[in-house]
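Notes to accompany the following structure.
Left out: one protein chain. Kept in place: all the others.
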Amino acid sequence: MANEKIHVKDREIVIPGDVLAEGMSYIPSGKAIREDKNIISVSLGLTSIKGHVVKVIPLAGRYIPKRGDAVIGKITGSAKFGWMTNIRCPFDADLPIAEASHSYLDTNRYPMSKFFAVGDFIFANVTEVSNRRFVRLSARNRPYRKLHDGIVIEVSPTKIPRIIGKQGSMIKMLKESSGCDILVGQNGLVWIKNDDPEKQMIMVNAIKLIETDSHKTGLTEKVAKLLKGGK
Amino acid sequence: MGMKSDKTLIVKGKRLDGRGAEDMRPIKITAGVIKQADGSCEVQFGETKVIAAVYGPKKVLPRRYEESTRAYLKVYYFMAAFATSERNRPGPSRRSTEISKVIKESLANAVDLDKYPQTEISVYIEVTNANAGTRTAAINAASVALVDAGIEMRDIVTSVAAGKVEGQVILDLMQDEDNFGQADLPVAILPRTNEISLIQMDGDMTPDEVKKAFGMCIKACQKIAKLQREAIVNKYKQEGGNNDE
Partner (left out) sequence: MNSKEDVSLRKYIASLLKKNLREGGRKPFEYRNIKIETDVLSQANGSARVKFGDAEVFVGVKVGLGSPFPDTPNDGVLMVNGELSPLASEDFETGPPSPRSIEVSRVIDRAIRESGTIDTSKLCIEPGEKVWMVFVDVYPLNEDGNLFDAGLLGAIAALKTARMPAFDKKTGKVDYRTLTKEKVPLSEEPVMCTFWKLDGEIFVDATRRENKVADCRLSIGLNKKGNVCAMQKGGEGTFTDTEVFELVKKAQSLSKDLRKHF
C-alpha cells in the first residue's frame, strides 16, 4: 500500500478531472469514478470522505428524472390518454387518466380541463422512466395530488436536500414558523401556499436564501431571522 | 497573417507590450456571470474578451438533431457587432461557423455526452472585444461554463495559441502579431492527460518550430487550467463563505 494517497479533504470544492485519490484501496462514490489507479471527479461538487470512500456531491446541474422521485409538474396539455406535464426536465412526462386521482375521473362526460387545466400544478410520483424519453407520473395516492392555488418557485435541484434539511429539520422549521403549506419536488420546484400573499413572499425569500447561501455557516439561524423579521 | 508591418514586433527579446516570447497576456476568468444560464463564464486575455453561457441538458431543438445514445452538443461562437475594429455584421459567417465546429469538437471529447442521451446541451459564446486569440479564449470560457452548469466531464478543456513572429516562436499572439506574424497555431488540451483536442495552424513553420510551439502551448495550458479551476472555486467562496454545516 505504498502508493495510496488522498489529495482532498472532506467538504472541499472539486471540478471535473480533479484527481481525488491514488490507489486501489479507495472507493469512488457519487460523481467520482475510478480511472486506472486514480479516483477522479467527473462533476463540480463537494467532497465527502468517509474512511476510504471518496464521494463527490454535485453542486449544480439540471434535474434528470428517476423512478420513485416526488416531483412537481405543470400541466401543458391533454390527449386521449391523459395529460402532458412539464417536470422541468428534458423530457415530457405523461399523467394517464387512471393515475391522475384517487377518485374516478369521468372524462367522457366532462372536458379534460375540468380536472386539470393547462397551467395547473400537480405533486406526483415518477412511476416509470423508460429509455429516458418516456416518463410516466402518478398522483393517485396521497400525498400526491393536484395543487390548488399557491405559488411554485424554481430552485436548483441540487439544493433540494438543504431545503429539506437533516431529517426534515429545515422544512419543518419553515412550515411551523410561517404557517405556510410547502411541498418540495426533487425536480427543483417548491410549492408554497398561504392566504396572505405577504407571507408567501417571505417564504419565497427564505427559500431563495437557502438556495444561495447553502454553503454558509449559520444558515438555519439566518433563515429563522428572515422568517421572524417578516412577521 | 503575412501582411507587412511598418513596425518591428520584437525588440531585444521584448514584444510590443513588453512581454517575453513565452509570456501570456494578463488573464482574468470569472465564473457565473449570467444568472439566466445554467453555467456561464467570462474570460479575458489582455484586450480579448469573451463570454460563454451553457443551457441544458434540455429538449433537443430541432428534434432531428436528437441522438439516441448521447447528448447533442450545440455550440455557437458569435462575434458581437462592436467587437472588431470595423463593425461586424451580426449573425453567422463562414468564419464563425467553422470556429463553432472546431470548438465543439475540442469540447465534445471531455464532456460525458453518453450520460445525457436524447438531450441537448447548448453552449453559446459571444466575443465582446476581439484582439486575437478569440477561439482559444472561447474554449476556456465554454469549458468553465460547462463545469459551472454541473455537466459531467472527464476533464476540463484548456486552450492557447502559439505563433511565429520575426522568426521567433511566441505564445498567446495579440492582434498585431497575428496580422503581421508568420504563423498562428491554436491548441486545446485536456490538462489532466495532455490529450490534444484542437489543432489549427496557418503560416510557415519548420518541424522544429511546430514542436516548440506545441511544447509552449501545453506548458501554458497547465497554468490556464489552474486559473479556470480557481474561477469556479471563487464563485462558491463568494456565494458561500466557507463550507461548514
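First chain written, first letter: the chains are A and B, and each begins at residue 1.
Definition applied: a contact is a pair of C-beta atoms (placed from the backbone, for glycine too) under 8 Å apart; a residue touches a chain by one contact, two chains touch by 3 or more.
All of these numbers come straight from a predicted model, not from anything done at the bench.
Listed by label, the shown chains that the missing chain touches in the whole complex are A, B.
Across B:Ser122, B:Ser159 or B:Ser197, the single residue that touches the chain missing here is B:Ser122.
Of the candidate positions A:Ile151, A:Ile164, A:Leu209 or A:Ala224, contact with the hidden chain is made by A:Ile151. Residue in contact with the omitted chain (choice from B:Leu9, B:Ile51 or B:Leu173): B:Ile51. Although one chain is not shown, part of subunit A still touches it, namely residues 74, 76, 117-121, 149-152, 197-198, 200-201, 204-205. Listed by residue number, the positions of subunit B touching the unshown chain are 33-37, 40, 47, 49, 51-53, 55, 58, 76, 78, 80-87, 90-92, 122, 124-126, 128-131.
Quick note on the criterion: only the chains that are shown with their structure count from here on.
Computed from the mean C-alpha positions, the centre of subunit A lies at a distance of 33 Å from the centre of subunit B. Touching subunit A in their complex are the following residues of subunit B: 38-39, 56-60, 110, 112, 116-120, 147-156, 190-192, 229, 232-233, 236, 239-245. On subunit A, the positions that touch subunit B within their shared complex are 11-13, 15-19, 31, 35, 40, 42-44, 46, 58-62, 64, 90-91, 132-133, 158, 212-217.
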